[in-house]
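Excluded from the complex is one protein chain; the other protein chains are retained at their positions.
What follows is subunit A.
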C-alpha cells in the first residue's frame, strides 16, 4: 500500500506535469511515460527537472534519468519512487 508520504509526492508530480503540459493533459497515471505518453521534449524535461528541484530541495534526477530514460521506463511512478527514496537521504545530509 502506498504511504501518505508517497501519495503526496505523486500528487505534486502529477500537478507539475499538468502545469508543464499547460493543462492539455488532465488525467495523469503513474504508468505514464514522460516522453512517450506525455510527449515531453527536452525543453519540457528541463522544466520538469527544475520543477522537481524546486519542490524537493537537494533532489536531482540525474541518477533517475540514467537508469530510467530508455525503453519508456521514465514513468511518473518511477519518479515518485525515486523522490520518495531520495528525500530521507537528502534530509539526513
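Throughout what follows, a residue touches a chain if its C-beta (ideal position, glycine included) is under 8 Å from a C-beta of that chain, and two chains touch if they have at least 3 such contacts; residues count from 1.
Everything below uses one rule, namely that contacts and distances are computed from a predicted model.
S.K.: If you had to name the missing chain as UniProt does, which of "Carbohydrate ABC transporter membrane protein 2 (CUT1 family)", "Lactose/L-arabinose transport system permease protein", "Acyl-CoA dehydrogenase" or "Predicted naringenin-chalcone synthase" would it be?
M.R.: From the listed options "Carbohydrate ABC transporter membrane protein 2 (CUT1 family)", "Lactose/L-arabinose transport system permease protein", "Acyl-CoA dehydrogenase" or "Predicted naringenin-chalcone synthase", the omitted chain resolves to "Predicted naringenin-chalcone synthase".
S.K.: I need the residue numbers on subunit A that touch the omitted chain, in ascending order.
M.R.: Its contact residues with the unshown chain are 35, 39-46, 49, 62, 65-67, 69-71, 74.
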